[in-house]
Each structure stands twice: as C-alpha cells, then as structure tokens.
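Here is the structure we will look at.
For this depiction, one protein chain was excluded, whereas all remaining protein chains were kept in their positions.
This part shows subunit A:
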C-alpha cells in the first residue's frame, strides 16, 4: 500500500505538460495497475511523451501510483473526499481532471485490488464425469458408479506475476464420499444464509 508523500503533489503538477486528457487518463490507469517494482520501466516509457527528465518522470509515476492506490485503499466514493487530498495551491483544472479520472476508474480499480489480493490457491474451473466400474481384480462383475472430479487450481496471483500457474487435480469420489461432501456443503450453505439474514 502506498502512502502519499510530501513531494508527490509537486510531482503531479508535471502532468500539466501532458499532450491530452486521454494521455493523463492512460497514465493514471497504468500507474495504478503497475506493481511498485515495475514503476521504473513505466517511467522510462512515459517520460518522453511528457517532455520531462528521467528523474522527473520517475517522481511523477511514483506520485500517481501513490495517489491512485491511496484513494482505492481508503475506499473514497465521492469527489469531495478526493479533492480534499490536494493542497491549497494545486492547479485547479488539473485537480478536477484527476478527481474525475479517479472517480471513473475507482470501482474497476477496487475490483482489480480484490482480485489480486493474497489468498490460498484459487479454484478457477471444475469438471466432472460419472463412470461405472464393471470389473476389477477383486470382483469379476459389478456395476459400481463412481465420480471423477477435476479441479483447476490457480496459484496465488501475487506470487506468479503474469504467468499464473494452473494445476489440475483429479479426484475420485465414491457415492458415500459424495454424500458426506454434500452434507458438509449443505451445512456451509445453511450457515451462509444464517449470516446473510442477520
């Protein structure tokens, strides 16, 4: 989580050199989505378009990252909350533009933050099939139904960066196991509705 620093707002004023409002919008989105480690390369790409030095570009990108992340962290929903963050002498039009851009993006950014939250490996897909076992070395003739369940599990996104590792786990369930599992899942559903109805 990024905290706002003193020099940040000064650095933000460099956005006045941006060629267009869309350029500012684009830069805001890129700065929010970029992890702190990738801000350097982002600054190198953005610098030329803004006619600022490499060092200034880095300060700007870092400031925008901090600002956008801070707003998402605090969960601001209204323009007033965001406007209050800016110091008195900040350029009025730029302040309004930034506030507008942030408000446009805030729910998408919130979802992005939640999606990339640390977590246990996540279930991404699930498939099943039912087989009938007809014979084995212990019984020559039978007709026993069994279920094969394949779970696709993705490792923690934060650890994998852009190449999420998805592993597939296939498990076999007998009818008894399935019944027990459904009992457990049913209990979860009941508890969830109890919590929801409180």
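Rule of thumb we're sticking to: a contact is a pair of C-beta atoms (placed from the backbone, for glycine too) under 8 Å apart; a residue touches a chain by one contact, two chains touch by 3 or more; residues count from 1.
In this text, contacts and distances are computed from a predicted model.
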Item to check | Candidate names "ER membrane protein complex subunit 2", "Thioredoxin-like protein 4B isoform X2", "COMD7 protein" or "NADH-ubiquinone oxidoreductase chain 4"; UniProt protein name, chain not shown | outcome: "COMD7 protein"
Checklist outcome for this item: Considering the complete complex, of A:4, A:23 or A:178, the missing chain is touched by A:178
Next on the checklist: Residue by residue, what part of subunit A touches the chain that was omitted?
Outcome noted: 1, 69, 72-75, 110, 113-114, 116-123, 126, 128, 130, 132-133, 136, 138-149, 151, 153, 169-175, 177-182, 184-186, 188-189, 191-192, 195
